[in-house]
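Of the protein chains in this complex, one is absent; all others appear in place.
Letters are used for the chains, namely A, B and C, taken in the order the chains are written, and counting of residues starts over at 1 for each.
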Amino acid sequence: MLTLLVLTPLLGAVVVALIPARRRELHLPLGMALSVAPLGLAGAVFFSFDAGEASFQMVEKVVWWEPWGVSWQLGVDGISLGMVALTAILFPLSLAVSDSISHRRKAFVVAMLFLETGLIGTFLALDLLLFFVFFEVILVPMYLIIGVWGGERRVYAAVKFFIYTAFGSALLLAAIIALAVMHASQTPDGLLSFDYLALLALDISPTAQMWLFGAFALAFAIKVPLFPFHTWLPDAHVEAPTAGSVLLAGVLLKLGTYGLLRFNLTLFPEATVSLVPVLAVLAVVGIIYGAVVAIVQPDLKKLVAYSSVSHLGFVVLGIFALTSAGLQGAVIQNVNHGLTTGALFLLVGMLYDRRHTKQISDFGGLATPAPLMAGFFLFMAFASIGLPGLNGFVGEFLVLVGSFPSLPALTVVAAFGVVLAAIYMLWAYQRVFTGPVSGAENRKLADLSPKETAVLAPLAALVLLLGLYPGILLERTAPSVEAILDRIEQHTDYQAPSPGRLADVFLSDSEEDS
Amino acid sequence: MPVVTPGWYMTLAAVLFVLGMTGVLIRRNALVMFMCVELMLNAVNLTFVAAGRAAGVLDGQVAVFFVLVVAAAEVVVGLAIIVAIFRRRETASVDELAALRG
Amino acid sequence: MIPEAFPEIAWSALAPELVLVFGAVALLLLDVQRKPGVKVLWVMSLVILAVALALGVWQWIAATPEGEPIFGGMLLFDRSAALARLVVLGVTIQAMAAARSLFAHLGNRAAEGLALVLLAAAGFILMAASQNLVMMFLGLEMGSISLYILAGIAGDGVRSDEAALKYLLLGAVASAVFIYGAALVFAGTGSLDLLGIGEFFARNLLLSPAVLLVGIGLLTAGLSFKVAAAPFHVWAPDVYQGAPAGIVGYMAAVAKVGGFAALARVLLSGFENFRPDWAPIVAGIAALSMVVGALMAIISSDIRRLLAYSGVAHAGFILTGLASGVEGSSSVWFYLAVYTVQLVAAFSVISVVGGAASSGSDLSDYRGLYRRSPFLALVLSVALLGMAGLPLTTGFVAKLGVFLWAWRGDLEWLVVVAVVASAMAIYLYLRVIVIMYMQSPVGDDPVLCDRPTSWALGAATAVTVVLGVFPQPLLRLVETAIYL
Partner (left out) sequence: MIELPTEALWLVIALPLGGATLLHFVGRWLGEPRAGYLACAASLAAFGVAAAAAVPFLTGEGHPSQSLLWEWMPAVGASFEIVWDPLSALMTLVVTGVGSLIHIYSLGYMHGDPRFARFFAYLNLFTASMLTLVLAGNYAMLFVGWELVGLCSYLLISFWFTRPSAAAAGKKAFVVNRIGDFGFLIALMLIFSSFGTLSYSGVFDRAGDELAGSAATWIGLMLAAGAIGKSAQIPLYVWLPDAMEGPTPVSALIHAATMVTAGVYVIARSAPIFELAPTASGVVAAVGALTALWAATIAIGQSDIKRVLAYSTISQLGYMFLAVGATAYVAGVFHLMTHAFFKALLFLGAGSVIHAMGGRQNMEEMGGLRKAMPVTFLTMGIGVVAIAGFPPLAGFWSKDEILGVVFNQGGFFTVLWLVGLITALLTAFYMIRQFVMVFLGRPRWPEGVVPHESPRSMTVPLVVLAVLSVLGGLVNTPFRLGLEHFLEPSFEGVKLGHPAEGVVSILVLAAVAVGAGAVGAAMAFFAYHRPPEAWRRFQAAFGKVWGWWEEGYRVDEIYGTMLVAPGRRLAEEAAFRLDLGVVDGAVNGVARLVRAAGTLIRPAQSGLIRQYGLWFGLGLVALLAWLLVRGGL
């Protein structure tokens, strides 16, 4: 089932590739139709997932590169489940808004479907090398999507994206190799293995853990991106076509947080515990910094891009809070951010299609000619701000409340990010959509077409659903998250703070002072 | 009067080799450079002979024949190329052959 | 019938090389006698190569894995040598299939060129199979001298001459260094035979290893020159740039296979005991090669120089595997096998785009190649991505193998340098892809390539991708090719 899920988009890519280039009217609809298939499969996986189970489910394992112990091993647990579903949802929608891709459409659709395979594969891979293969291989279609179909400085942005992230993954590869070799030296048969589950059993010295953690964390920090590794992101976002931005923000960035959660925490528990301050500080700096920088961006897309830096800071903070609530918040915030920021990028793209500009100053008073668009934008903006009842809040709230017992001072600083979020989002909304309509082009701006509405509506529905009933996801993630926490507690002398022990509050008081 | 051991020959060969190498580095004329390479190869020959004698095996002497033949083959090809260049350029100075660089 | 007095020689083990050599002679004779057309000669040479390859495969299947000593132990086609033979013949066929236009350009010198190609292939195979240092020298020179001539064979440009002379002069110095090293090893151990050297170490305790160490150093330096590893690489960009495009890929590939095979045999078979001494040197050369290669390639504006420098970097990666010891040599073979295919494919594309006999290929000629020939652009992209080591290409598997063994060989620092260098190197491959796909074309006229070239390129691309996803067959193959 999971293999099918991974390979269906690839199959779709092949099918599209076989359609002659002449029949360009066919490529997009076909691609969309084909990307619905993985959505169906992902849905089946989501609902047949056993919510009470912490370990991996639907595991499939086929030996792949036998001499090196590499296997095609897939499995899903509460942490990957949401991401797979999110990926499957965003692809048909992204393809649906890609009408403005005017040249080399076939290649575009093929690249998109290929990208989908890579992304789903990354989330499902249980073999570290397989993970790395997917992790690395998605760079190519994404690179093409930015570099071929992007804006003016697309080449610069695409190359920067590729090199920066490839640089991070280079050290990741070295660390993965180190783990495999370690496995060989610690097992009696001396075989290499990249099997995640087998590597979990390794006994890694604290020093080695630090190094390996560093290598993994650097790769993922660049992907997230964590301050100060974020500067590829605004460039990539601004230049990417709408679909590219949606997927970049919606899914690609999550590879970083997913990786931190999946690998860093479980493989290197001791290093995790001792490096919490570093990553948590970077996360919080990112939250505030991203938000502050977003406020004054003149480009709407860049603004949303920097807001991603801020939002993903919350995810990282939640991860390194090392509490149940924090981790759950991180998992769900991963999904939430994909939905809301994805939708915001869709909207910015729709604006761009109409006006061929993303500069905030070029717009004004658009709510009058385009009330529906304004409504959706405002809805998504509030979801992004973290309005309770919408999904963004659930993630942020769990992260903040979950982080506070372990990292009180940092969490307080992070909480200020929600104030800044309101400032940059609402100020942008104010400048773009309210006030008197400026300029003739804005006056005759078309409101959302039925198709565009149909693209945004499911996202809005999900935003609302996850905001009001996050249980649909949380109940599935909770056991896996607890398992991670248990593992850390077993392997280190770390004890997750259990809120409710009133004595802790005294501690937090004194820590706040220091 | 010192006894001339194989070590002496080998030292001489080493000196010759370094001389040859130096020659390649400091001479401009391609022909002279070739001669320097020949000098290096002859140093090798001397080493082979001396070492072979010291070890009491014939391998060293045999190797010399091969080296000589190879040197000749190299020279043949080398001269052909130098002649071709000389025809085109009227010079055999390698310093004027630096179109390919960077 | 072989006379009784004649020593027993396993001629069959040497069949492919004999076919090559006699085939080369036959080509020359035929040329003198009948003056057949270029196409006939070219087809003949391909047939000869095919026969040699078939015999090579037969030998691989038929011969014992340990191989049988030939000529009194001068040559030994063990698994690694047999594999080297297959790789050399394979890439030679690949290169020749795409090189018809070059030989057409050579006109009445085509037979010479083809004969030299066959001879060079035979020379490097023999070099790879040599158990004796003098034999190795002979193989080296047989291959190298052929290549010197091939570098200048187009003969219609100053750059071609310059490339040939540079290659020849510096190559001669390197050869002299190599054979001097052999002489010193001989002086130190009294043997030129690698097996004999090994036995000598088993028998004797060395009091003053200085001569021997210098000998090892000289051998290493001489062979490093052949494989274009830094700092002995400076000739490579100039030669690659100046030599006729149609032949550069071949030159680079076979020299690398032969050079690395020899290096592996010398270091791993002859001087395994000295690994603590030579491993740091090889590792140092590897690190320097990877870094210098990547740095220089990044600032190159000529695609051939770029590939030459990237070849320097690749030499570094291969040396990384070599430095990790005997087990690591399987990764060396994998790397060589897949890299040479990519290299030849890339140069074949260059020869199609720039002309088979041309010297120099500015990157700007590749602007918008995608528009002018999507096929060539794709082939070159796959080859470059393979060199970059992107997953799902053979390049990734190759790099992974090298890194794995190096890490197991306690060369962690080298792996870290290597992954950083490979990340740096990605930029330069991307640069070419950007130029091909994301810039507007220099002209509208499509670039056409003949059918055999297309087949060769298509096959290379398929191999790069298919073996990149399912490398097990090749992995198993190279696992057997370890020096015992």
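Please note the rule applied: a residue touches a chain if its C-beta (ideal position, glycine included) is under 8 Å from a C-beta of that chain, and two chains touch if they have at least 3 such contacts.
All of these numbers come straight from a predicted model, not from anything done at the bench.
Within the full complex, the chain left out of the display is in contact with A, B, C. Checked against the full complex, the candidates A:Val63, A:Val278, A:Val296 or A:Ala446 give a single residue touching the omitted chain, namely A:Val296. Only one residue from A:Phe268, A:Phe320 or A:Phe433 touches the chain missing from this view: A:Phe433. Residue A:Leu387 is the one among A:Val14, A:Leu197 or A:Leu387 that touches the chain missing from this view. Among C:Phe124, C:Tyr148, C:Phe200 or C:Trp235, only C:Trp235 touches the chain left out of the display. For subunit A, the residues touching the chain absent from view are 160, 163-164, 227-228, 230-232, 289, 292-293, 295-297, 324-325, 328-329, 365, 367-368, 382, 387-389, 393-394, 397-398, 400-402, 404-405, 408, 411-412, 415-416, 418-419, 422-423, 426-427, 429-430, 433-437, 468-471, 474, 478, 497-502, 504-506, 508-509. Listed for subunit B, the residues touching the missing chain in the whole complex are 21, 24-28, 33, 94-95, 97-102. Touching the omitted chain from subunit C are residues 165-166, 169-170, 173-174, 177, 209-210, 213-214, 216-218, 220-221, 225, 230-232, 234-235, 237-238, 277-278, 280-281, 284-285, 292, 295-296, 298-299, 424, 427.
Assume only the chains that are shown with their structure count from here on.
Subunit B and subunit C have Cα centroids separated by 26 Å. Contact with two or more other chains is made by no residue of subunit A. The residues of subunit C never reach two or more other chains; the list is empty.
Those residues of subunit B lying in contact with subunit C across their complex are 10, 13, 17, 20-21, 24, 30, 33-34, 37, 40-41, 43-44, 47-48, 50-52, 54-57, 59-60, 62-63, 66-67, 70, 73-74, 77-78, 81-82, 84-85, 88-89, 94, 97-102. Only residues 134, 137-138, 141, 145, 148-149, 152, 155, 158-159, 161-166, 168-169, 172-173, 175-177, 179-180, 182-184, 186-187, 190-192, 237-239, 241-242, 300-302, 305 of subunit C touch subunit B when the two sit together in their complex.
Contact residues of subunit C toward subunit A in the complex are 385, 390-392, 396-397, 400-401, 403-404, 407-408, 412, 415-416, 419-420, 422-424, 426-427, 430-431, 434, 437-438, 471-472, 475-476, 479.
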